[in-house]
Structures are given as C-alpha cells and as structure tokens.
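Of the protein chains in this complex, one is absent; all others appear in place.
Labels run A, B and C following the written order; every chain starts at residue 1.
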Amino acid sequence: MTARVFVPCDALSVALGADEVAERLVAETAARSLDVTVVRNGSRGLFWLEPMIEVDVGGMRHAYGPVEADDIPSLIDAGLLDAGAHRTNLGPTDQIPELERQTRLTFARVGVIDPRSLDDYLAHGGFDGLRRALAMSPSDVVDEVEASGLRGRGGAAFPTGIKWRTVLGAPASPKYVVANADEGDSGTFADRMVMEGDPFCLIEAMAIAAHAVGATHGVIYCRSEYPHSIATLEHCIGVARQYGWLGTSIAGSVLDFDIEVRVGAGAYICGEETSMLESIEGKRGMVRPKPPLPALEGLYGKPTVVNNIITLASVPWILAHGGAAYSGHGVGRSAGTLPVQLAGNIRRGGLVEVPFGITVRELIEDFGGGTASGRPARAVQIGGPLGAYFHNDQLDTVLDYEAIAAAGGLLGHGGVVVFDDTVDMAVQARFAMEFCAVESCGKCTPCRVGSTRGVELIDKIVLGEQRSANIAQLEDLCEVLEHGSLCALGGLTPYPVRSALQHFPEDFGQRNQQDEHDAQENI
Amino acid sequence: MPIPVKPDQSTITTCAYCGVGCGFKAETSGGQIVRMTPWKEGKANHGHSCVKGRFAFDYYRHPDRVRSPMIRVSIEDPWREVSWDEAFAHAAGELKRIQETYGSGSVGAVSSSRCTNEEIYLMQKFARVGLRNNNIDNCSRICHSPTQFGLSATLGAGAASQHFDSILRSDVILVVGANPTEGHPVFGSMMKRSVRRGANLLVIDPRRTETVDSPHCRASVHLALRPGTNVLVLDSIAHVVVTERLYDEAFVRARCDWDDFELWMSQVGDARYSPDVVGPEAGLEPDDIRELARRYAAGPNSTIYYGLGVTEHSQGSTGVMCLGNLAMACGMIGREGVGVNPLRGQGNVQGGSCLGSWPHMFTGYRFVTDAATRAVFENEWKIDLDGEPGLRLPNMFDAAVAGSFKGLYIQGEDPVQSDPNRHHVEAALRNMECVIVQDLYETETTKFAHVLLPGSSSLEKNGTFTNAERRVSMVRKIVEPVAGLEDWEITVGMINAMGYELKYDHPSEVLDEIARTSPAYSGMSFELIERVGSVQWPCNTAAPEGTEVLHTVTFPRGKGSFMLTEYVPTKERVDDRFPLLLTTGRILSQYNAGTQTRRTANNAWYDDDVLDISADDAAQRGLRNGDRVRVASRYGETELSITVSGRVHPGVVYTTFHFAHTMVNAVTSDLNDWATNCPEYKVTAVEVTKVTKVGKVTKVTS
Amino acid sequence: MIRDRIVRKRHLSERPSLPAAQASVVVEALAANHHDPTRLLVVLQDIQRRLGYLPHDAVHPIAIGLGLSRAEVHGVISFYHDLRTEPAGRHILKVCQAESCQATGGRALTQHIEDVVGCNLGQTTADGAITLEAVYCLGLCAASPAVMIDERPIARVTTARIDRVIDDARTAS
Partner (left out) sequence: MWSELRALRDGIDLGTPPRDGEPVTLSVDGIPVTVAAGSSVLLAAGIAGCTVPKLCASDTLEAFGSCRVCLVEIEGRRGYPASCTTPVDEGMQVRTTSDMLAKLRRGVIELYLSDFPEGDIDGGWSQLNTTLDQVGVHRLADDHPYRSGANHQGGVLDMSNPYFVFDQAKCIVCSRCVRACEEIQGTFALTIDGRGFGSTVVAGQNESFLESDCVSCGACVQACPSDALIEKSLFPGGYERADSSQA
C-alpha cells in the first residue's frame, strides 16, 4: 500500500523550506524505491514546527518538525513511514498540545487536507453546508447565519446575518458577493491560511452567500503579496467549475454563480471595503463615503455582500452544523471562535482557533511560550497596525470584542504582535502615523495631511522640542483623525499612537534635557 | 501681489458664439471686462461653459477693431474716416442713386446671426421699408436653411422640438452629422452626462469624431457613411423600421396623415433601400444599419440631434425630412426625451430664421405673398409692402455678376470667406457700386466695400438672442461700443437715411414691435425675460412663459406629414483625378470664420486648419504627419498641413474652415441644396498631393 | 517647477508613440480583457507582467482601448505601489517593514540589506540586479522577519540567509 506523507505547501511553510523538504522526500523515496505519495497539505498553523511533515499510519497522522531537507535521509532511516522515532518526532499530530487545546471549527480542515483536492474536501464534509443551504430558502439561510451570532472578522465586527439580510432585501440586480482577501494587517495570516489550506471552503461559503442574497457573481479580491493564495484559488475555482460547484445550476439547483479572482496592487487601503470596490472597478482605491452602504450600492453600484475571508469560511460550518451549534461557543455577544494569530517576537508563533473568552496572557504565554528573544514582553499590539498597544500589565484582558474595546483597543482581524523590552514605543507610535501617511488614499484631509503632521510632531517630541505643546497638539490631532476621518484608516490610527503615549510615556521622554529647557524658556 | 483683482460689477448676458446660448456673468473692474463666468441660472448651460464663451472675449478690445465709420469711392482708394451722419448719408445716397439707375430691385441686404433678434428684425425692416423690396437674406442660408424647409414640411415648425435638458430623459440619442463636443460643447457635455447615466448613443457621421468615442462616452453604433449618402442611409433606416414593423402605428394614426405615411412606407419599404443594397453603396455593414434602426425605434425615448452634416448637402432639405419622418414614424416626438433637434451653429441662427430676414417670409415664417400677413406689417409700419419675394443671397451674387444687382448692405457677415465659390462672390462684389459692410474688423469682404460701418460686439449692446432650443435670452451691454453706436442704432440710422423716419429709444421697443406682429413672439417682452431669465418660443397667451417641448398635442401644420425622400446622388463624384471625398467641420477652440477667436489666445490650441487623412491614403501618397499638401478639387485648390488620423476612413479627408488664408471654400463645390440653395460644403471630390514649395490658392475657371 | 505658457499645443499625434513590440502587448492585454474599462487594473497588471513596467506611451492606447482618459489611467497607475513606470532590476526584493517584523529585528535587517546591496528601499542597484522595495506585511508574521524575492517568500530571515539570497540574485540572470 502507498504510504502518504504530508508536506505543507502554504507560503510560510514554503518560506521556511517546505518545498525543498518535499523535493528531497520525493527524490529520496524514489531512490529507495519506496511506495510513497507526497501530499502537499495546508499548514496546521504551528509555525515554530514548520516545515512540519506528517505521515499517515493506519489512519492516524504523526508529525515531525521542524524538518529540514537534510533531515530526510535520517528520517527515512528512522522509519518515517511507520512513525518511527526521530529527533523531530512530535507524536500524533492531534495530540500536539498547542493543537489539541484549540477549537477548530473554521480551521477544521486546514492543514489536514490537500487544498487542491476536491475529493479530499468532499471527504472531509466539504459542500455539506452548501447542500443544506440549497435545500433552504434564502431567507432561512440568512436566519441560520443570524442565529450563529457570527460577526465580521475583518475588524468592524458587524453582524453578518444583518448584512446579508440587507442585501437579500435590496431590489436592485445583479448582486455581488465580494470576498475581502486583502489581508494587510501586520501580524495576521488567517485568511492566507484558509486560501492556501482550504480554498474550497471559501468557494462554498461564497456560493452559500450567493444563494442567500440572490447574487450571481463573486469576486475574491486578494492582495498581490499572496502569490501562493492566488495560484491556489485560481486552480480550485477552475476545479469547482469543472465539477459543477460553480457556474450554472450549481449542484443541480437553480443557483447560478461564478467567482473571479482579482489581485490587488499594493495598497493597504484597499482592504477597506469601499476602497476595495473602487479597486475592483478598475479605479484608484479611494474610499467612498457611507452611506450608501455597499449592501445596497456596492460593486458597480449594485447590492453587494462584502465579507472577510474568515467570516465567509465560518459559514459552511454554520450551515452544516446549525447556527445554534456555532453560537454555543464564545462569550456574550462574541459568539463562536476566533482564529487568533500570534506573531512578532514570540516563541511559538502561529494560528490558534479558540472560543472567545481566552485572555491575552493565556494566548501569549500558554500558546505562544513567551517571547522568541527570551526577554520580557513589554508591549502587545492587538488588531493590526490600527490596533492599540497593550502594556504587559494589561495582558489579563479577555479576548472578546467588548472587553478589548473597554480596554481601549480593538480586536480587528485577531492579530497579536508581541514586542520584547527592547522596543521603543515612540518609534512604534511614529510608525503608526507613518504607515497611515504611506497608505492613506489621500481623500480626506485629516488622514492625508494629518498623518504626516503626526510623524513630524512625534519627531519633535522625541527630540524634546517644545515637548508639552507638541504632545498637546498630537492629542488634538488624534482627536481630529479619530472623529474627522472618512474611514477607519485615519479614524483608528490614533489607537496605537495614543496607547503608546498613554502606557509608555517614558519612551516619549526628554532625550535632551538642555533642548527642553531651552524650549521651555522660549515659551 | 498674488491677490486677484476683485470685480466691482457683474452683468448677466448671453454668449454670442454658438447656438447653445450660454448665460454668462460679465465681471468688470473699472469698466473693463476682467472675466466671464458661467451663470448658474442660465437655462441653456446651468453654470457650465466652453473655452470660447468663458475665455475668448478679448477680441472686443483687439487693435484690429474698426473704430470709425469710413467711406471710399472705389475699392482701390484708401479709406476716409467720416462721421456717422456722413456715412449714413453717403451710403443711403448711393443706394438710392443705384435704385434710380438700375431699378428698385438692384439693391439688397443680408443680416447676420451674430446680431440680436432686434437687429435682424431691423435689417429686414430696412430692406422692406428702406429699399422697398424683399431683397433680404440671412446667413443661415449657408447652414440651416434646409432645417427650416425640411422640418416645416414634416412637422410644421423649423425649430428644435426640445429643450436641451430633455436629453437627460432620453434612452437613445441619435446624432447625425454633428459633433456637439466640438461644435456645441456645453450641450455636448450634457449629452455625455446623459450617456454616462445610461443613454444609448448612436452616431451617423463619416468621421470617428469625439462624439463617437471619448472617455466614458462611446457610441453603441456608428455608421461611418460615405459623405453624400445621408439620405440613402436614412431611407435605409426607415426601410428597416417599416419592413420590421418597428413603427408606432397608434402614434401615426393619431397624429399624422395616414395616407402620407402609406405612401412613404411604399417608397422607403422598397427593396432598393434594403440595408443589403444600401450598405455597400454607403460603405456600411448592413447589420449596423439594422441595429441602429432597431435601437432607435425601441426607445422608449429616442431623440435626434443633427447638424450641418445633414443640411450642407445637395439633398440637405431631404435629409432633414428623413429625420422628421423617422421621428414621427417611431412616435418619438411630443414629449421630453424625444424629438428632432437641429444644432445651430451661431448664437442667433434660430433668431435669424425666425425674424423675417428672408426674401419670401416675414417673421414667424409667414409669406410675403400672403396679403393678410402683409397687411399686419403695412398696418404696423404705415407703408405699402412689395408682395413679390426678393432675391436669395446667391441670386443676388448671380445678378451682380450678370450686372443687374449693384448695391448690398451686409451686416456682420463675411461671405467672401464663408460662402461657397469664393471667386464668384468676389466677382459679384467687385461688380457692385456700393457695398456697405457693418463689422467689427476689416475682413475678406471689406476689401470690396465702399462703406465700412464699425459694428458693435455682443458685449457692447442690448438685445436678445434665440438659441437652438428656441430660448430667447438677454444680451446686455457690458462696455460701450467702440464707435459709439450699437448695431441696432446703426441700422436705424440707415433706415432713417433712406427716408423712412423711425425712432426707438431701446431695443425693447423693437421686441415689442416683433411681439405685436408675430404670433410666436406675442407674449415676449424684455420685462418677461428679465423676470423669468429666458423664454422659449412660442410664447403667447396659451404659453405665457414660453414652451419647452413642441408638438405635444398637435403639429403646427395639424397632422404630421410624411414627405417622400427619394435618394438622388450628388453630382459631386470621385473619379481617378479626384479620388477622395473632402468633408468639413469645426473644432472647439475656433469659431466659424475665426474673425473673433483668431484674435484671442485660443490659437494656442489650433493656429491653422489641418487636413485629416487616413493612414492608408497618406501611405499611398507618401505623406507623413505634418507634411504640406495641395488639396485640389474641380473648383479650386489650396494648401494645408496634414494629420494622419484614425478618425477618418480611407477615401475621406476632413478639414476645418476657421482660417482665412487656407480658403477651404475655394475648394468646395458649387452644388447646393435643391430646395434652399444651402451649399454642399460636406462633399467635394479632391486629390491630395505633397508640395515642397508653398504655393498660393487659385480657383480653376470653368 | 514652473510650466511656462506654451504658444501652441503639441497634439498627441505629434508626440512619440509606443514601439511596435510593446504596442502589441498592449493590444493583446486589451483584447484579453474585452476592452472592459472596469478591468483597467487587470490590464495594467497583465502589461506589467509582460513588459516589466508600464511605459509612459502605453497609457494613451490603454485609455483609448478602454474608453477612458489618459488622466484616469495615469491616476490609477500612480495610486498603486505595485505598478511601476520604469523597468525594475532583474530581481525584486521586498523587505517587510511592518510591526511583526519590526518586533523581530526588521529595522536592522533592512539596514543590513541596504548596506549589502548598496541602495535604499525604492531603488535599484547600479548593476540592475536587484530592486529593493518596502512591503507592509507578507503574511509570514509567525516567523518574522520576512522578505520576498520575486515571488519566493523567505521567513525567519537572518543576515547570513539574506546574504546568500542576495548573492544568488546577483549571479543569476
């Protein structure tokens, strides 16, 4: 019987040498005339173990990692195909503690299956959600999503069911489903893992959405920094078309729906939904004012569902298992699970899907194992570049939308970036303004001009020029940005800036006492 | 200092350039115009403008302006500056002397569409009460006289059926032989707005103009027909409407003469107008003709806009009738979003048509042969009027060449440059004993003048203009006329000098007189226009503030009449010697004969006429972009530079006619519209050859 | 910069046009995208993929082909950082500048790379081998710092590792 060995193909595994491992494995087993199939699966998200290869022994997967290409001969010598003992042997994959403690609903298949294999997908419950949805009325599908309590995972946390109901109720046609795969937040990669690990799930989700709202055309807007995702999606959309999961009369139903991948061109702002719609329409990615809501006047001015990848990827499970089953996870208004991404200076970086309600400290210490440098953690940025910096002593904050907001932050796309005690928080605050300046679409004045002024003010503060006046001006500027900006880029940039200023005032201290003294004299 | 001058006064007036008639605010500082800004309440432009009206106003203070009346005995003599009174006395004396010598009909007058309604009215009054004949014509002879004829015959009113804004309600816009984005730019912008909002654009034009294809405005069907085949193609469109039963039978039965309709159906329904037959002859794909016909007929609201590409043909009037027929057959008339609309070239062409500057018609298109109409004017003017129609302008020139026509009073026109067959016009003028020209500058025509009366620009006088949508708007005096008199005062001076005493204190009194004598204007007055901004005629007791859409209930002639429109090919044919067809048009930045725009900085965009030629035709002749070429026709030749352009098909060349020295009209044919003498500027067989030495323009004598 | 009064407009037909080889790429990209103006970004990406950049004189045919204006096409090109109007080096090395990489020595790594290749982010080396670009997140944050050379991602980058990558890029064609 052919042995199956799994080597992940996702971009980060590849970035850590997975392709070389796979090549070596093929070459080495061929040289030894071993009957082995190398399967390229997605990543389980345990990236400190990548490249992590798995071997299927009697239906159970055993993991080895991290594996380098040069380890392959010794692995085979050690009886890899029978889960033999080796320096890199991690035991049964499911029993790896960091995996075992997760609640994998959205990511249930990611890392398990060959993302390009429709058979694999079907064998793991794929398209069960769509089959069930197609047997229901569109309104009932929306009810199910509403019942799940699912909220948008892209950052705004808007209830998905309500959004879908708005689109369903819009009289105009045609309607569109747009999947926002412009995952630009530093410290996030969950979307990428889905697209590279379980792409049919996204296709299924979009088809369910299309049925629920009456859409005929879907677009996945994927950032250009994700070439592996784009290639995987293109391949799988082709397969789905070939086997009738896209196109006309999907799965024998009346649903006609197709998907096209559009690739971004290097603009963070295009992750903002209206800017993304402009970009899909071939224009500059300038933010549109809301109203009108994209749900009513979205792509080409037509009713449009715009959802984040994780939001969509949660839908097939909800349809297959019921909204109530999903809402049974989580706390309060934060229903279900959240795929948290641990990044930055962390020992065990990766993806952790857990129900809402875990604390930041549990994530960083229990799952993440503390900093990679071994130095004390000093700051944690939650929710991407527009998220607040948390001080080390705030880490007991519970991870749900409301608790994080109460602590002055936002959950965003679930990215958690850890900094050790070498970080200069004035530099990080400056970067937040600089990032806003670099990525601003330039439409509204607070963001277009204010971000550059913000960088300048922080520079002056750090140099100790008229420190108090500049800090006061910076606070005023943050107020203008927060309340005066057209979209969340300008509106949220004050979060990292203010939190850095508030929690780490010592980093904005007087670098040059004489300058400050002179400045004070001059006032 | 970077602070801009702040105007101390702002006066609302109407642009005098094209037939859109935009409302402007003339802003002055210390009595000089510092800028013109578009008037937001202008109903033709709603605050928009083009490069001419907005910026090209400096012509009024150009050093070339004629600043004093001048006379001379012979055109070889130098000019002698004289007082107004001396000029009037001299001019009138000469005209009377000529009439005594050669008869009453030996003199005439021609009015200009650059002038106000009141001035045009006074010019025809000059002829009728001063010269005591009907030798009065106007410059729309050479542009839109077929409109007058063709639309009157079918619908009963020689004017646009719609207001400009109506195009926003159109689902389908058919543009025939017009290029609004260049010729009528502010309306062109409105048309593009309608297209961006979803209207379907259909274009019939030999050239791939900007109207056919520009950003966010692309015609869904473009029939790039061979010049001269308009009527053939329009009949073929009608053929499709008839044979595919796309017409609106209910509308035709209710509103039109059914017998006429059946006759028309049998004509255009004949196989000779089938797209399969017409396509090859007109250089078109038969299916494109069908597609255009189907889209137009499908509407639900389809509108037609057309320009000189329809009228300036030997079958110009027939082409206009085709459009009237088509609109009636498809029920596309009598409500917003539909209609048939001529795009008038000059600021007051519609006024020029309405106000009786015709040898055969009084104001409101009423015939001089009609005693009852004559009686209205005889009663008003207290004078007996001649019941015989007078001479058309071309007939005046013919008669002058023949020796029986000796004196002409020309108001603001330059027939030597504008009219066809330049050498014929020159010969005619040379044969006259008294040519009186009233103009802003010395022109090609003033070279033949004996009396030169300094005209006033539209910035220097009061009055009204009627634009292409029948809208009468106020022209207001912004600055004093350079020589002291407004044009209407000059004509009044001439009338008095002819011995007919008359006095107006203000042009409003002239409009009052027009209202008293002309039903369509009966409700019109300066007071009304001041109050409501502008008024579209008809304006009368039934429509006290004017009429936006015509033909809503009935046609002025009662039942709409389907005219037969048999295609008769022009005599102008290509052959081995003259294998290319020359057609003409205008560009945005220059205006007509260019007398005004050439005296502004608008030359920065185009400082010369250029010949557009296809890459194929250029290659065959070894021509490259920018080469100088000789353009020769059976009638004459001239020299131009070429642009190798994708906008014209092989076999067709195109040029503008804005620059006097190129004398494009030396090349164009002698042929003209069968009904109105409107010249066939749009079709001339030519050959183009490269020249290495700059030559000069010559006319072939034939 | 001062743009002085121009006496006479130079019309497009008087200006240089695109070389034939590039023009055919434009024509093919337009046709492949059905001359659909909403696919402008796709057209630009297609052309850049084949030509390596978007030549100035390609803008006019693109605009005409899609029924857009040159200004609109220019506006779109200038908005997106991926789109380039000059040819790049033989390899494009994108160095992540975002927070996760900052937390793991990304700033020092960037400085090291600039020193080794001899040019700054946004520039191309004198030998035309490498163009350095800033990128804000490659989604490889669980193993920062990260770079991407051409379409190959590299994570947990060390100076030794990046030196090998740069060496390879310089020697490979």
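By definition in this document, a residue touches a chain if its C-beta (ideal position, glycine included) is under 8 Å from a C-beta of that chain, and two chains touch if they have at least 3 such contacts.
Given the structure is predicted, the values throughout are model-derived calculations rather than measurements.
Within the full complex, the chain left out of the display contacts the shown chains A, B, C.
In the complete assembly, the contact with the undisplayed chain comes from B:Arg169, out of B:His62, B:Arg169, B:Arg335 or B:Lys690. From the options B:Gln99, B:Ser457 or B:Ser589, the residue with contact to the chain not on display is B:Ser589. Touch with the chain that is not drawn comes from one residue among C:His74, C:Arg107 or C:Arg170, which is C:His74. Listed residues A:Leu90, A:Val398, A:Val462 or A:Leu477: the one in touch with the omitted chain is A:Leu477.
The chain not displayed touches chain B at residues 1-6, 12, 25, 34-35, 37-41, 43, 46-51, 54-55, 165, 168-169, 181, 185-186, 188-189, 192-193, 196, 214-217, 588-589, 601-602, 604-605. Mapped onto chain C, the interface with the missing chain covers residues 1-6, 9-10, 56, 59, 68-75, 78-79. By the touch rule set out above, chain A reaches the unshown chain at residues 267, 269, 284, 289-291, 437-453, 456-457, 460, 466, 469-470, 473, 476-477, 479-480, 483-486, 523.
Keep in mind that, in the parts below, only the chains that are shown with their structure count from here on.
Among the other chains, the CA centroid farthest from that of chain B is the one of A. Averaging C-alpha coordinates per chain places the centre of chain A 25 Å away from that of chain C. Chain C has its Cα centroid 53 Å from the Cα centroid of chain B. In chain A, no residue reaches two or more other chains under the touch definition. Residue numbers of chain B whose C-beta contacts span two or more other chains: none are found. The part of chain C that touches chain A in the complex is made up of residues 37-42, 44-45, 72, 75-76, 79-83, 94, 96, 98-104, 135-144, 146, 148, 151-156. Taken in their complex, chain B has these residues touching chain C: 213-218, 603-607, 625-626, 643-645.
On the chain A side of its complex with chain C, the touching residues are 11-12, 14-16, 45, 47-48, 50, 183-189, 191-192, 224-228, 262-268, 279-285, 300, 341-346, 349-351, 372, 381, 385, 415, 417-420, 423, 428, 431, 435, 438-439, 441.
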